[in-house]
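Comments concern the structure below.
The complex appears here minus one protein chain, its other protein chains still in place.
Entry: chain A
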Amino acid sequence: MTSSRSSFRDGRGFDRLLVGLTLGFLLVFSAFPLVYNLIMSFQEVDLFTLGSFDRPWVGLENYADVTGHRVFGLIATNTAIFVAVSVAAQLVIGFALALFFQQSFPGATWLRGLFLAGWIMPGLVVGAVWSFILSGDFGVLNWGLMTLGITDGRVFWLSSPDTALYAVIIANVWLGVPFNMILLSVGLSAIPEDVYEAAELDGAGRVRRFLTITLPLMRAQIGAVLSLGIIFTLQQFDLFAALTQGGPANGSNVLQYWSWELSFTDYRIGQGSAVSVLMILLVVLVAVVYVRSTRHEHVA
């Protein structure tokens, strides 16, 4: 008691207490569910065994059932496409916008900030608005595409298995662009102006300056945006719920949505846990790579 009180007075105990409160909460409500998830993925968990603490162990059966399921290949491919296309499009569009708003004109910073209005919106509302924009019969996107002559007829974005995934991707890119743009803008404004001036004196054109100065100096920033983009994209759930519910015929289903479906609509909770464990491993792996790379930047 005396020792803890003296350490409280000299300060270390105070700091430990403050960090301990948060870590304690996270231990109970994040770390424990993680472990419990892992345990359940090796058990048979359904409506009958839900309340029991003594469930039958099934070894790797849940994992085998899930990966051997006839839709697993489709859903895994969808997940890869969803992440790759979303992240790439967000990066390219976000980078282009960041470069544009880096130029000096009145109101540039304020106008750039307006883009975050999209990021602040609840995912479910964004999904609702896009599901009307994407609607096949009187959707304004179809009208735009047909007026510009890009498509001949109406595209039934949400109800056709070939386009449903891309419909969700469009909405997801819209949500993700502002975040990419703001983070890349921060990196761009950190590049000293005189580097460009020197290159201009040496006769380097715009494209050359972009390729030899901007891209290399933005490497860390692009890495950060890519990893955060992958993490956020793997967290996306609301847009699937609002736009397609993973359908039609799993055409737009992804692993994070499937995991929820297995647990909450099929009540095959053990299998939902198995998918969840696999996905969490993936997300944590990306996060570790990201955190390690930022650490190196700080040391350097």
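Note that a contact is a pair of C-beta atoms (placed from the backbone, for glycine too) under 8 Å apart; a residue touches a chain by one contact, two chains touch by 3 or more; residues count from 1.
One rule holds for everything that comes next: contacts and distances are computed from a predicted model.
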Of the candidate names "Phosphate import ATP-binding protein PstB 3", "Ferrous iron transport protein B", "Carbohydrate ABC transporter permease" or "ATP synthase subunit a", which one corresponds to the UniProt protein name of the undepicted chain?
"Carbohydrate ABC transporter permease"
Among A:107, A:192 or A:205, which one is in touch with the chain left out?
A:107
Counting contacts across the full complex, list the positions on chain A that touch the omitted chain.
8-9, 11-12, 14-19, 21-23, 25-26, 29-34, 36-37, 40, 45, 50-51, 53, 97, 100-101, 103-108, 110-111, 113-118, 120-126, 128-133, 137-138, 140, 143, 147, 174, 177, 179, 182-183, 186, 224, 228, 231, 234-235, 237-238, 241-242, 245, 256-257, 259-260, 263-264, 269, 272-273, 276, 279-280, 283-284, 286-288, 291, 294
